[in-house]
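Every protein chain of the complex appears in place save one, which is left out.
Chain naming follows the written order as A, B and C, and within any one chain the residues start at number 1.
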Amino acid sequence: MLSSDQEDLRLLRESARTLFERAGGSGRARKLRDASGGWDSDMIGELAGAGVFGVTVPEANGGLGMGLAAGGVIAEEVGRVIAPEPVVLTIGLSLGLLRRLRPDHPKMEQLINGETTLAVAWQERGPGGAPADATCRYADGKLTGSKAWVVGAAGSHGFLVVAGGQNGPVLVLTEATADGLSVDKRVQADGSSLGELSFSGTPAEQLAEGSAVQDALAEAISDVTALAAAELVGLSDRAFEITLDYIKTREQFDKPIGSFQVIQHRAVDLNVMLEVAQACVREVLAQMDCETVPKIRARLASRAKARAVTAAKKITRDAIQLHGAVGYTDEFDIGLYLNRALVLSAWLGDDVYHRRIWLDAREEEGVAQ
Amino acid sequence: MLSSDQEDLRLLRESARTLFERAGGSGRARKLRDASGGWDSDMIGELAGAGVFGVTVPEANGGLGMGLAAGGVIAEEVGRVIAPEPVVLTIGLSLGLLRRLRPDHPKMEQLINGETTLAVAWQERGPGGAPADATCRYADGKLTGSKAWVVGAAGSHGFLVVAGGQNGPVLVLTEATADGLSVDKRVQADGSSLGELSFSGTPAEQLAEGSAVQDALAEAISDVTALAAAELVGLSDRAFEITLDYIKTREQFDKPIGSFQVIQHRAVDLNVMLEVAQACVREVLAQMDCETVPKIRARLASRAKARAVTAAKKITRDAIQLHGAVGYTDEFDIGLYLNRALVLSAWLGDDVYHRRIWLDAREEEGVAQ
Amino acid sequence: MTDWNAMSDAEFRKEVHQFFETEYPEELRHLPHRPKFAEIEHWHRKLHTKGWVAPAWPAEYGGMGLNAAKLLIFYEEQQRGGVNRGRDMGVQMVGPLIIKFGTQKQKDYWLPRILSCEDIWCQGYSEPGAGSDLANLRTRAEIDGDDFVINGQKIWTTMAHDASHIFMLVRTDPNAPKKQQGISFLLAPMDQPGVDVRTITTLSGETEFCEVFFDNARTPRENLVGELNKGWSMAKALLSFERIFIGSPSLAQNALGQLESFARGRGAYDDPVFRDRFAQAALDVEDHAALYARFADQLKRGETLGADVSMLKIWVTECFQRITELMIEAAGPDGGTVGPLQVGNVSVDVLASFYKARPTTIYGGSNEIQRNILSKAVLGLPD
Partner (left out) sequence: MTDWNAMSDAEFRKEVHQFFETEYPEELRHLPHRPKFAEIEHWHRKLHTKGWVAPAWPAEYGGMGLNAAKLLIFYEEQQRGGVNRGRDMGVQMVGPLIIKFGTQKQKDYWLPRILSCEDIWCQGYSEPGAGSDLANLRTRAEIDGDDFVINGQKIWTTMAHDASHIFMLVRTDPNAPKKQQGISFLLAPMDQPGVDVRTITTLSGETEFCEVFFDNARTPRENLVGELNKGWSMAKALLSFERIFIGSPSLAQNALGQLESFARGRGAYDDPVFRDRFAQAALDVEDHAALYARFADQLKRGETLGADVSMLKIWVTECFQRITELMIEAAGPDGGTVGPLQVGNVSVDVLASFYKARPTTIYGGSNEIQRNILSKAVLGLPD
């Protein structure tokens, strides 16, 4: 798949930004959090209308076929307004799996059109937790066992579940309302929730089986990891803007605090960190679009996530300090960014984790400077 | 052994400082380095006259019996003027071994009186390098094999060598001029040298053998490690003073650079780091004086060295930056401190190494917060 | 009355330890939030009966009369045992102020009420435009007959919604040539129509901080403490002994203990990379404690602490933050989860610790301000 050209990406960025700003920017995220912690189905419709969910899906399958670089543009804009909707989840993981395994399935179109949302249950608690060791089993059309850390479990219409089948791993689909399914929700810092799913003979439809499932999952995880990195970059970008505005206006000792050299240099360091992260993640996404070897794509995704988490942690935490006491209140938006950064950093592995697997992969490939 | 009281330590510090300052402070170190890289035997005599070498040796054995806390005071003063003489080496290692194994030996008195200096050869290249694995052998009064990283090899009259004997480890004494001994010197950043010793049937006198050797060596290494930490603290203290003076006087943009907030805060951070290191190392030395369990003493020594190396690295490196271009020249003293810090940090294990063994020891002992 | 200072340090520590160990209610140990008075009232009664409400006050005013050495031991044991300090603004701040600067009448009236918690105090210092630059405060108090009439706004007033009185810095002379002049110390009742309290929700969802609005609120003129327009130097004098406590190792030590249990339970403790970072943090705490001990010794020798004591606060708060950041790391995929995380027998609220650590580098004089102070007052760096 080829990366879109710069001009296409610029136009895409502009329209996504306009869409989110018109919808209320980060204020919308706050309202949704205070209301219910969920997401806004009208917004999902609007996003679908703009082609957002299908951005990386080939045109033949009803998408825009613009590649991950374009997905990253969307993810950055999602991050900037900390939109709670499952955009990265859908582009990277749900559609990432379906478009590789079952591009013919009717759920594809529903996901692209925003008519449905599907969370992906692929991890389990306990050592490893990889799909090959799945203790959650699928047999005779029914699921038994449990899955952990399911993002978007609260609002989704159904689940794509990776389970152990009779002939190796399977990907199955189950409805949120299915019998024998219980969802235990753990509230996250940003008001979203992580689901722990328990199945006891829950009816489910098999979509694919065998090693293809594992391969597609690995690829989809690379995609969603890199897109989550882009979301963190967008989030960091806006958190930095907010902070910069604040230190230009907040006065102490009869001067804007942004006139103090220590504050200035700290702002510069955050800015440099941000620019490096942005350059890294955009480069990675473009490279992933041109790269076909799964292991290399995984290494690239790790590089992006490692950098984005490092940057977002540093930027949002320093942003609180630069805001002083008000940064610690819920009244200022900066705290929403800190909280969202916590959640996105923990999702799919933090910087320490990804640095490790990046170096291991680099060594395995024999990539040296 | 009990720690000396605060007033004794204060008086000791005063007299050591006066002695070193009268001898030319750090200027003396520069002169010696430029001349030969060696040390000054008159100075060794003066130090001996002041009781410096025997500071931790019990009075019954001809020392001052003041304990490691007093040794630390001396070491700090040595560090402040980066004196090249083997003070910490002699107090901690040479006499540390002899006073435990052979307090009766005539070399004790000669070391205390400054009539001789002995380097200690206890490490070997290759995996482990611990005395138990020694490939350097002693049999029939002769040494064969090699030893590495021997500090003070260049100027010492002889060597205390830990080797493998017929009944376990032995401590033997050989003269610098002995037959079959060759010393390969590697120049260090501060102008001193590390010796690589090769023995081929070199005659040597056995001083002790068996597990007592290993035990005494472990204890002496704890002592010298903690004293090296104190030397680093003294060095850092003076490096910070020099830097503080510099930023108060050096002007740029018509103001002393120490009036810029960024420089000020950096100076504060160095100051805090220094004070923490000083408090840590002094506390450790006092505790080691009251502690008899070797493993605990080793853990304490690791704590001191870990902190002192971290502080000295940070302080001397930042000191160069705060000096700007002149800090990079050999004309300013600050570079001498950087170089000495490099050498002392590498000796006996750096901060990363000691943090690791500290935590392992803490766990083994079951020390928890 | 017991002369605590005559006891050996070890004896005294044992006595304090035992009391906290046996008498303090288990369910209140290591409370994760600041309690309202009602929640800890039964403990307060016990303490009051024992005569231990005000360890630092002279015995003549109902305190324990502890010297610095004993006081440090008292607080150390309190912290070690996870004993809540209670609603102690009255004891810690108002009492010493009145003892030092108040009239006999003020002492007679207010001090017993503080000890009994008949009055619950909050502290009105910060304002929206006066944080790091506290002297910039604008809340006005004007004399009107026998009263002061107060107008303005305070912010970050801890637990103001559960206080009966506020002690505050107010501007009584707006025309003073320097902003540090013209500030006075006032005591005022909260329960009156002109006082409006609104809680502030923090990042972690807590509501301990408040805004307090004064709209022609009144307090009798006799509630002025010390001289009119001399409040600034009085406030600064009050802080000097406080400064070692804000740099105490306890918060970081407790967090480190939590981190250790959590990381052991989670398996992170077996990972060499984590171990290195943990060892750094643990040594940062241990070595800080050595420096703390040096300052504590100064106090014990009866010396006053210099501005250099600020370094304790800088070091320990930043260390505390790093420890809680390591907790988040050790939590892995649960690092964004609200509420206690169970590991084996322990349950650690990782996110709560993380949030708790955030404002420590801001409050009590931000670490930037502390560095400014050290730079000038200790290092003598020029303007």
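Following the convention adopted for this analysis, contacts are C-beta pairs under 8 Å (C-beta built on N, C-alpha and C of every residue); 3 or more make two chains touch, one makes a residue touch a chain.
Remember, it's a predicted structure, so these values are computed and weren't measured experimentally.
Undergrad: Quick one: say which of B:Ser36, B:Gln166, B:Ser182 or B:Gln321 touches the chain that got left out.
TA: B:Gln321
Undergrad: Have a look at B:Thr56, B:Ser156, B:Gln188 or B:Gln287 and name the one touching the chain we're not showing.
TA: B:Gln188
Undergrad: Determine which one of A:Arg30, A:Arg238 or A:Arg303 touches the chain that has been left out.
TA: Touches the omitted chain: A:Arg303.
Undergrad: In the complete complex, which positions of chain A touch the hidden chain?
TA: 244, 247-248, 255-256, 258-259, 261, 263-265, 267-269, 271-272, 275-277, 279-280, 282-283, 303, 306-307, 352, 355-356, 358-359, 362, 368-369
Undergrad: Over the whole complex, note the residues of chain B touching the chain we left out.
TA: 123, 148-149, 186-190, 194, 251-254, 260, 262-263, 313, 317, 320-321, 324-325, 327-331, 335, 338-339, 342-347, 350, 352-353, 356
Undergrad: By the contact criterion defined above, which parts of chain C meet the unshown chain? Give residue numbers in ascending order.
TA: Output for chain C: 271-273, 275-276.
Note that in this section only the chains that are shown with their structure count from here on.
Undergrad: Based on the averaged CA atom positions, which chain is farthest from chain B?
TA: A
Undergrad: Between chain A and chain C, what is the separation of their C-alpha centroids in Å?
TA: 40
Undergrad: Approximately how many whole Å separate the CA-defined centres of chain A and chain B?
TA: 53
Undergrad: Taking the mean of the C-alpha atoms as each chain's centre, how many Å separate chain B from chain C?
TA: Roughly 43 Å, centre to centre.
Undergrad: Give the residues of chain A that touch two or more other chains, as numbers and ranges in rising order.
TA: Residues 260, 262.
Undergrad: Chain C: which residues touch two or more other chains?
TA: Those would be 368, 371.
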